[in-house]
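Excluded from the complex is one protein chain; the other protein chains are retained at their positions.
Moving on, here comes chain A:
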Amino acid sequence: MSETLNYWLVIVGILFVLLNIAAFLIWVERRMLALWQDRLGPNRAGPFGLLIILADTLKLFFKEDWIPPFADRHVFVIAPAVIVISVLLSFAIIPFAPAIQIVDLNIGLLFFLGMSSLGVYSIVLGGWASNNKYSLLGALRGASQMISYEVFMGLSLMGVVMLSGSFSLRTIVEAQKDYWFVLLQPVGFVIFFIAGIAETHRLPFDIPEAESELVAGFHSEYSGMKFGMFFIGEYLGITLISSITVALFFGGWLGPAFLPPLAWFAIKTAGFILFFILLRASLPRPRYDQLMEYGWKILLPLTLLNLLVTGGIILFLNQP
């Protein structure tokens, strides 16, 4: 019974930390963007403007929770919940440290891919239920973008699976004791990261919510905490893709002994989150046809080639 209690404590603890990170990232992103664009950013409320997190959260809670009369009521409510739940579930398989992992599934990577695919429902349902032209356009764009990049997202990870021989994230991290997989799978890493950006529809791939064309895309009609859910989902998505990248390609919690494993994991993940924000600050948005052609015609064949080359080299080296 104490084991069950332990599970609950770990789960609630991780959930609490994750939600705080998501809220904290709002401040980090605004400050970092300001830094890179030679501005100050939010700096009034509290030290370094940190209290803006509290203000933002409170504001979201006290806004009117508007369900438009022209919308599909039930679907409209379910859509923002789907993204948060699916992303939070993905975190179940992430090994934060040797002792901190909710569950070590033998199909961990497949579980992550499955859960991240569910995120597309949130966009499609939200855009459809809003019954707004901008929302529907954003939803359709988002759906085709996410499913297109999903095809090779999983495939780009298969190089890592071939090297470690397992889908379990713990085994994959432990297999990187001698060298990180990014050294052996640089192409796989780049493709996975690009697909991850498209999957979280972050800039420069934020075509489903391109402000200059579609107002706010699929969540144009959302307000209050329902809008907040899409927001949390986005920041949790960034954290998820960053931590999966760290676990698969950058040795997870492994690092020199002067810092605890969890600290190594957190530092590496924070680095990738900052890279996500830097991308937003530095890259323009591609056109929709460019995005789709880039995915299907360049990245997909490249992923297949990467897989074959990896397989060939491993078999060649393992020959008796």
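Quick notes
Operating definition for what follows: a residue touches a chain if its C-beta (ideal position, glycine included) is under 8 Å from a C-beta of that chain, and two chains touch if they have at least 3 such contacts; residues count from 1.
Convention: contacts and distances are computed from a predicted model.
Per its UniProt entry, the chain excluded from the display bears the name "NADH-quinone oxidoreductase subunit A", taken from "Anaerobic selenocysteine-containing dehydrogenase", "NADH-quinone oxidoreductase subunit A", "Sarcosine oxidase subunit beta" or "DMSO reductase anchor subunit". When the whole complex is considered, the residue among A:21, A:84, A:123 or A:182 that touches the unshown chain is A:84. If you put the hidden chain back, the residue from A:68, A:98, A:204 or A:255 that touches it is A:68. Within the set A:96, A:167, A:218 or A:235, the residue that contacts the chain not displayed is A:167.
One chain is missing from the display, and on chain A it is touched by residues 4, 7-8, 11-12, 15, 19, 60-66, 68-70, 77, 80-81, 84-85, 88-89, 91-92, 102-103, 105-106, 110-111, 130-136, 140-141, 143-144, 147-148, 150-152, 154-155, 158-159, 161-162, 165-167, 215, 220-221, 224-226, 228-229, 288-289, 292-293, 296-297, 300-301, 304, 307-308, 311-312, 314-315, 318.
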